[in-house]
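Yeah, one chain of the complex is gone here, protein chain that is, but the others are all in their spots.
Every chain is named by a letter (A, B and C) in the order it is written, and numbering of its residues begins at 1.
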Amino acid sequence: MTARDVKKVVLAYSGGLDTSVILKWLQTEYGCEVVTFTADLGQGEELEPARKKAEMFGVKEIFVEDLRETFVKDFVFPMFRANTLYEGQYLLGTSIARPLIAQRQIEIAEMVGADAVAHGATGKGNDQVRFELGYYALKPDVKVIAPWREWDLTSRTKLLAFAEQNQIPVTKDKRGEAPFSVDANLLHSSSEGKILEDPAVAPDEIVFQRTISPEAAPDVATEITIDFHHGDPVALNGETLSPATLLTRLNKLGRDNGIGRLDLVENRFVGMKSRGIYETPGGTILLAAHRNMESITLDREAGHLKDSIMPRYAELIYNGFWFSPERRMLQALIDTSQHSVNGRVRLKLYKGNVICIGRESPNSLYDTRVVTFEEDEGAYNQIDAQGFIKLNALRLRLGGQIGRTGGAL
Amino acid sequence: MTARDVKKVVLAYSGGLDTSVILKWLQTEYGCEVVTFTADLGQGEELEPARKKAEMFGVKEIFVEDLRETFVKDFVFPMFRANTLYEGQYLLGTSIARPLIAQRQIEIAEMVGADAVAHGATGKGNDQVRFELGYYALKPDVKVIAPWREWDLTSRTKLLAFAEQNQIPVTKDKRGEAPFSVDANLLHSSSEGKILEDPAVAPDEIVFQRTISPEAAPDVATEITIDFHHGDPVALNGETLSPATLLTRLNKLGRDNGIGRLDLVENRFVGMKSRGIYETPGGTILLAAHRNMESITLDREAGHLKDSIMPRYAELIYNGFWFSPERRMLQALIDTSQHSVNGRVRLKLYKGNVICIGRESPNSLYDTRVVTFEEDEGAYNQIDAQGFIKLNALRLRLGGQIGRTGGAL
Amino acid sequence: MTARDVKKVVLAYSGGLDTSVILKWLQTEYGCEVVTFTADLGQGEELEPARKKAEMFGVKEIFVEDLRETFVKDFVFPMFRANTLYEGQYLLGTSIARPLIAQRQIEIAEMVGADAVAHGATGKGNDQVRFELGYYALKPDVKVIAPWREWDLTSRTKLLAFAEQNQIPVTKDKRGEAPFSVDANLLHSSSEGKILEDPAVAPDEIVFQRTISPEAAPDVATEITIDFHHGDPVALNGETLSPATLLTRLNKLGRDNGIGRLDLVENRFVGMKSRGIYETPGGTILLAAHRNMESITLDREAGHLKDSIMPRYAELIYNGFWFSPERRMLQALIDTSQHSVNGRVRLKLYKGNVICIGRESPNSLYDTRVVTFEEDEGAYNQIDAQGFIKLNALRLRLGGQIGRTGGAL
Partner (left out) sequence: MTARDVKKVVLAYSGGLDTSVILKWLQTEYGCEVVTFTADLGQGEELEPARKKAEMFGVKEIFVEDLRETFVKDFVFPMFRANTLYEGQYLLGTSIARPLIAQRQIEIAEMVGADAVAHGATGKGNDQVRFELGYYALKPDVKVIAPWREWDLTSRTKLLAFAEQNQIPVTKDKRGEAPFSVDANLLHSSSEGKILEDPAVAPDEIVFQRTISPEAAPDVATEITIDFHHGDPVALNGETLSPATLLTRLNKLGRDNGIGRLDLVENRFVGMKSRGIYETPGGTILLAAHRNMESITLDREAGHLKDSIMPRYAELIYNGFWFSPERRMLQALIDTSQHSVNGRVRLKLYKGNVICIGRESPNSLYDTRVVTFEEDEGAYNQIDAQGFIKLNALRLRLGGQIGRTGGAL
């Protein structure tokens, strides 16, 4: 990308030091008009200061938007329908937010007639991939500026020097290096880098921002109910809530009960292992609730099929392929399964634990008549089991008869 | 199966009321010689009373064996190499014990020249399938007697009457009906049936036999280390231990810290949903430890491949196909992956939580040089990310150019 | 099933000797009213004789229906969207017809107030499973009568004797045993059993009913075009045709060019291997055409995802789970992918070969600008490949650096 190629760029702008430096750098290096886009995805920061700062830089088109409901309804909930876990553990809090930012950035670019977009993600991480795959999928001819891969502000010192030269205000706490890096939205906070780089060392308590520790949580459990409709949570303790409000409440409940911490070494799409500390209080509760809701409402093979494609679905989201044909196809499969995932789950929250204490559903497939140890009035004929076993065993027996006993090959 | 077909049968005999009735019933109905086989798989019961009882029934060939080490080494550990969870949650404690019992029963049948085997599993459950698939795979021409599917002792009253008529001693606590049914071995206890049949109602505290509740667990965390070699745990807190000893110790640690309870509605192979209360204290710790050990030693795609086949592997074990070609093939894949899964994991156990607080390995693939936010001395060239993204995006852009934006199909 | 349980039964009735015997046997053994259902699925037999025969047996409610269009449109085409092959080779011609028969039988049962259904499939085959899984899924309380598993007419002699005793007309060619058994519908014919049982011996030419041999086919190739819309064929040689008409025409083309024969040893759901001779002339052409249509219109990962789930989808259909949640979920995934599978494929048919000689589509993703060996005007930047490779290689290099060269584990 050379400077003269770009006329107008939409920058994903947080208002913080780094993206402020990027804003200025774009104006000076690319000499192009910069449009800022600042979104509330529930990261817990004021947005108005970002608007003020953008104005200070002479930005004429400033977009500040609350996307929390869209985020939860169209991204978080669809993902939770699949009980999605990356590498068996990670609830994908960062990954799932990127496509929405990319989507909105491109929509704004179309609106304001911008030919480029820019983001503040570094060249080692997954986020650059997630942003840019989204950009390219949604607007194939867009120009993408990734300052961290381009500029020479490769050290904190240089960055601060640039800020100073350009009258970019640097708050005191930003003068020193942050001891680790943070990303947050309504689903989670992640912390990584620097003091967290050694996977042999546990994170200090100060790292955690969104949860108290299990140890600090109350000695008495909290009981809640969550109601589901078509696989999505719709009410908490009987109160119908909007998606973002519901997740906000669950976050509060999770925080207070020390729920949702994860210390993980994961594999990045760009090829290396990295270590992250994640806090997903509400999401952790939601996963447990959804699994339990499905446990009585979902057919066995429907559930097993979902489980078998989940790792791939998780990988797609982690790698940044939300806006891809294959993610859409898997989503169609997943969504088809959720029609009868309706009902209520009761949970006990206690010092890091999410314990299911009851599930009920108008669509329950759990049939006491059949399963009972008691007399079942003919709902199940035990003698059927013999034929079932005999035919399931037939191929194994035929193998055994010619010397391949025990399933030998 | 008609009576005159069978000459000698090996019965999986616990010494309890039910299998004692079966023993007698086999002797009278089939008029055949009965050989008993009683195994210690860590269920926590004395075996010698079973021997005495068998003698009382005139059994001449009595096998009483301690199989705990074999159980853990050749069945539990191989399964844990895959981070196996059935339906996302269940550690398969019952399922994994059945193949060993079946195997040993068949070996004994060969030894004593028996033409039949018998078990005490009911006609509604999975265990009959697991036993019998094992029998048939290992000895295709074996005759299988499943009394619960054959006899007319279909109520507790009839069973007790038969016991009385045949001078089978019934301990007082067995006179009334047990409020639920229990299975146990070194890996877990399960409780199900009767008072546990309603999935909307949480189990009473009395149901739990192998763990104290998180609430009752100590207020202070316990820290431990587990060492792995080729994917299997070999030492606890630095002390090298045999497989069964190690699992026994982990069980104690889990019990004391309220770890490993699961209240689950699962899908049986025979077709219905059932509800089980599982306690897998040591196994729950082991799963967390193994996942964390893999997180720094296993290649990304190796791990993802394992994750993608795991649901199928779990299903095979749950359904009783341990002795099958497909389980052996998957095991070959899994075992191949574990060569470098060596090192030490540190864990904190606290009121139901298993929290990783450190992992280290001589085979670690985690490379601080590459991942660092700091200067990386050229270990990673950020500019490579651009080409990586561009080519990953190419197909999406080509789609977008002909109107299929955002991954539309 | 005991006789007195059944009041009225809907029989899948072909009008042939076997189902005529069943008809009579149901009337006498079950003493119930029999309703006949005879469907034209393109098996190439007159249906009116079946009606006459049914009348002769005193049947009052006789259903004779032409289901060819429904069969192709709602069963064959959806299956072909997935390029479905069981065990890599079999186009599932028998399997895909069974669910429709079951469905219609149940609809008729509801209409006429029947409480039971009956079919003429034997106890060793897959068809009994396919029929009955369909019945049970569509009408869970239906009673199923499978005479071949129940009666004592276990030899040809007994069957003929029963026919004679009951004045069932036996045509001369049915007096002797057929040398093999045949099933046919618009998609295929299958031949199996008796003289075909030895997989070491090739089938005689007389076995083939629906195709001439490649040797006998013309020495000059026939060229055709097939047009697709949303993944389904809609026109042949430019002429828009209904589903059944189109398949009928393709069958003729295939027959004349010796296309679509398959000699297969397959694995039945009930546990044994069996050998079948299949002729699927039109279907074989259609598969080649569809694959080629997809090759230019389907995104890479969409195609790979389809390929990865196809074996499971094929297995479900083969095993009789058409009316199951998991088949519906997979169908949703597959159907989602077909939106842009539009265009025209040109094929050359020659002595058993189906050779693609051209594909074009308004939705083509094939982009000559990008792929060209010539100057591509910047559509693709070769230097991007370097970063792409470097990051794809990163994990392998990190492994190699610690001694795991060449992808060692």
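Operating definition for what follows: a residue touches a chain if its C-beta (ideal position, glycine included) is under 8 Å from a C-beta of that chain, and two chains touch if they have at least 3 such contacts.
All of these numbers come straight from a predicted model, not from anything done at the bench.
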Candidate in contact with the missing chain, chosen from C:D5, C:D66 or C:E197: C:E197
Contact partner of the left-out chain, one of C:T94, C:S190, C:N251 or C:S274: C:S274
Touching the absent chain when the full complex is considered, from C:T28, C:T222 or C:T372: C:T372
Positions on chain B where the hidden chain makes contact: 267, 270-272, 299, 301-302, 304-306, 309, 312, 321, 324-326, 328-330, 332-333, 335-337, 391-395, 398
Touch residues of chain A, complete complex, unshown partner: 299-302, 336-340, 363-365, 367, 370, 380-381, 383-388, 390-392, 394-395, 398-399, 401-402, 404, 407-409
Chain C residues touching the omitted chain (full complex): 83, 87-89, 103, 122-124, 128-129, 132-133, 136-141, 146, 148-149, 154-155, 181, 193-194, 197-202, 214-215, 219, 221, 261, 263-267, 270-275, 291-292, 295-296, 300, 303-304, 307-308, 311-312, 315, 321-329, 346, 348, 350-353, 355-360, 365-368, 370-375, 380, 382-383, 385-386, 388-389, 392-393, 396-401, 404-409
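In the analysis below, only the chains that are shown with their structure count from here on.
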Set of chains whose contacts include both chain C and chain A: B
Chain centre separation in whole Å, for chain B relative to chain A (CA means): 32
Two or more partner chains touched - positions in chain C: 299, 301-302, 336-337, 391-392, 394-395, 398
